[in-house]
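One protein chain is absent from this view; the other protein chains keep their places.
Per-chain residue numbering starts at 1, and chain names A, B and C are given in the order in which the chains are listed.
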Amino acid sequence: MTASAHLTGVVPPLVTPLTPEYDVDTASLARLIQHQLSGGVDGVFVLGTSGEGTFLTDEQRQVVLETTVAEVAGQVPVLAGVIDTSTNRVAAHVSAALKAGVDGLVATAPFYAATHPAEIERHFVRLKSFAGDTSLYAYDIPSRVGTKLPAALMTALGEQGVIAGVKDSSGQDASLRELVISRREKQLENFAIMTGSEVTVDSALAFGVDGVVPGLGNVDPAGYVRLFKAAVSGDVAAARDEQDRLFRLFEIINAPDRSRMGASSAALGAFKAGLFLLGVIDCPLTAYPCIPLSDTEIAAIRPLLDRAGLH
Amino acid sequence: MTASAHLTGVVPPLVTPLTPEYDVDTASLARLIQHQLSGGVDGVFVLGTSGEGTFLTDEQRQVVLETTVAEVAGQVPVLAGVIDTSTNRVAAHVSAALKAGVDGLVATAPFYAATHPAEIERHFVRLKSFAGDTSLYAYDIPSRVGTKLPAALMTALGEQGVIAGVKDSSGQDASLRELVISRREKQLENFAIMTGSEVTVDSALAFGVDGVVPGLGNVDPAGYVRLFKAAVSGDVAAARDEQDRLFRLFEIINAPDRSRMGASSAALGAFKAGLFLLGVIDCPLTAYPCIPLSDTEIAAIRPLLDRAGLH
Amino acid sequence: MTASAHLTGVVPPLVTPLTPEYDVDTASLARLIQHQLSGGVDGVFVLGTSGEGTFLTDEQRQVVLETTVAEVAGQVPVLAGVIDTSTNRVAAHVSAALKAGVDGLVATAPFYAATHPAEIERHFVRLKSFAGDTSLYAYDIPSRVGTKLPAALMTALGEQGVIAGVKDSSGQDASLRELVISRREKQLENFAIMTGSEVTVDSALAFGVDGVVPGLGNVDPAGYVRLFKAAVSGDVAAARDEQDRLFRLFEIINAPDRSRMGASSAALGAFKAGLFLLGVIDCPLTAYPCIPLSDTEIAAIRPLLDRAGLH
Partner (left out) sequence: MTASAHLTGVVPPLVTPLTPEYDVDTASLARLIQHQLSGGVDGVFVLGTSGEGTFLTDEQRQVVLETTVAEVAGQVPVLAGVIDTSTNRVAAHVSAALKAGVDGLVATAPFYAATHPAEIERHFVRLKSFAGDTSLYAYDIPSRVGTKLPAALMTALGEQGVIAGVKDSSGQDASLRELVISRREKQLENFAIMTGSEVTVDSALAFGVDGVVPGLGNVDPAGYVRLFKAAVSGDVAAARDEQDRLFRLFEIINAPDRSRMGASSAALGAFKAGLFLLGVIDCPLTAYPCIPLSDTEIAAIRPLLDRAGLH
């Protein structure tokens, strides 16, 4: 994917399968990638929030990048999360990802400190100087980063050629809409707008978003591909039905007991448990120190997969 | 400092002086350390929030650690921040800090994800397995990490020998008090409780806190040492007067224009500007992408230093 | 409107026009209502957040209720906000509204205290005992109340006949979608789901929401009516175009200087200024102690009205 390519469609943020010893399970990762390619996805995104990128050592990140690039083998674009606290630290991940041969880079605002829009702007501008011709996407996930990326800053950075688009996991529909309208007004044809929401995809596509980066797409990539195709072909009813089915499938994240683990551990644990039950990955473990799902919690996910027609 | 030593007194969290090219300025760092030792501090803490640890690359962190250990030369304990998003990533910093020869390690809860108390407990327990005999301190700074460290978990980890104490930058006095009372009830004599607040030190010491880790101590270490000595000798009025003077000196953080930079950039920029004006460091720059203070903003700090009797 | 009627369409939350002396301006209110009826609205909602209900004395609230019921004269349903801190205090407003002859009641969760879902359930159950046959709607506006109304509780209260629907101003699309899907699954045909968002109406209607309660509808009721008609007739492109035009018109709320007044004062002040400029109301004043818009701020709104084709 070059800077002129426009990201679109279904690009799941892949989980990182782990062994019981907390190593990256490359065989399971390869099967997960084949599961995605069979499902017809338009790209894959590794080392994002779903990919537990912030939990992995630099060495583990590199294993994920190299395994993914090799397994995908150019069939679809590979996007890599380069998420870290500050510009210089992200730059090191950019360098590693470029070396591995990824097609796009996905960075959040700085976190822990430096949260002013003017500082966020400086951050992305410098990152682009490291990214060169490779597309850089801004990743808006205020629940983790603590800062909302302002829509006006995003499109301004698009006009400057700094970012090639935004992955919006803010859950704020009005802001997402602002991006779409501003893009049209500014004639930013090559600026991609992707939603990270699993449950409002048909709506987002209907008002002009280009695609979706759904964590749940790990489990059911084919479902999101059907949803996308129905939406872009104007079959509103089919898109809504598929979305509603996926909405209910998304309830697997409520199977784990939220009183004994964090929300992130529950959601990612549920995605991994689903993949484990479907035979795609060998071990449902989430990264240390996340609390793993119990056997009972894992078992509670199977009927929800069945209900959604996944076997 | 071994696991049986009890941290106490004034332990400023050192800023990391930078060159105009954003490299670590080791000569200025050495002068800053001499400024601290002359002021009579009981320890120094590098690579914390004030030290912009999360902004620095692994190589830059190593330079800070080695320069500090060499310059301090065993005169007081050196504590090192090992702040990162997850257990495995912190572990790499622990290893580097131990290699550099520090006397204590300071870690936050995981951030970006994994925020349940049970997950935080697993985090510290595993970190201690890497720290060995070196003291591990928990750093409670919910404004940055997004999670408050529960007092009951802290003292439980103290009883298990996992952590040697807490640096409390939560700003929640009731929680700090809970730590002090629980420590007494559980007879945890070797559990250190340090406040990170610049402006309530006399009160905290009066109800039983052991010491202070004040960012403002970069600028005026001698003032905090006087405050500490007055407080422990029972001279309430002298302690309060010194605290009130430092309270007003702390207003240097309001000199920068908060509408054009983040709060963190303003505070650390003010500390660095103060040190620059006092001739301790050569350049007041904060880490990229923080917005630097303007000449006007730096100049506005001088009268506040004068008012506090610093020249 | 009886309990079996299903609320639908465009139901603007009317502002309360004030005189320069901060009295209710009944002549302006009557003109505002005619402006709405001419625009083709399906109902009006007084004493909501846009109606500044929480700013008005009991006497002023009564004037608004009586003026509205008289002016509407049964042409469309009149909904009344009965917003107050606790069940007993809301009950007094319910009684007054029933006496004035309104067709529906709109209540939030308790605020200032008592925010547990079990407490919220008790609140609505008791309110319904006061409302009798008059429809009671739950108003979900966590930005003001501090609590999100859980979707599962809302549909459960619907099944029990306690509430006749929800006005969702939460801005959380996933939750709104949950309401729609649950309603269908539970076959709650008479449960109304209305969005309070000005800027995502076409999307919300597309996935099954019944209508909209747009503050901006004060200014441009006819626009929202066109949007609604386009959406329900399946003309996706026309609905989107109308929504996009209204999205840009909504920027009038950014005309006031946010550094000198609250966000609420700015938004309501902009709606009132728009109505003032259009000749509908005599005075753009917001309720005391809100900071009023300056002449310059009011003047800045006119070109935005022009751009949207409003004269």
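In this text, a contact is a pair of C-beta atoms (placed from the backbone, for glycine too) under 8 Å apart; a residue touches a chain by one contact, two chains touch by 3 or more.
Bear in mind the structure is a predicted one, so any value in this text is a computation, not a measurement.
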item	value
Displayed chains contacted by the hidden chain, counting the whole assembly	B, C
Hidden-chain contact residue, picked from the options C:H6, C:R144 or C:R302	C:R144
Among C:V41, C:L65, C:L157 or C:M261, the residue in touch with the chain that has been omitted	C:M261
Contact residue for the chain not shown (choose from B:A206, B:A238 or B:L310)	B:A206
Among C:Q62, C:T85 or C:S294, the residue in touch with the chain that has been omitted	C:T85
Contact footprint on subunit B, counting only the chain that is left out	171-174, 177-178, 181, 197, 199-200, 202-204, 206-208, 234, 236, 240, 243-244, 247-248
Residues belonging to subunit C that touch the chain removed from view	22, 49, 52, 54-58, 60, 83-89, 92, 110-116, 118-120, 122-123, 126, 144-146, 260-262, 264-265, 287-291
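Here is the rule we use: only the chains that are shown with their structure count from here on.
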item	value
Count of contact steps on the shortest path from subunit A to subunit C	1
Closest chain to the centre of mass proxy, which here is the mean CA position	A
Separation of subunit A from subunit B, taking each centre as the mean of its C-alpha atoms, in whole Å	35
Subunit B and subunit C, separation of their C-alpha mean positions in angstrom	49
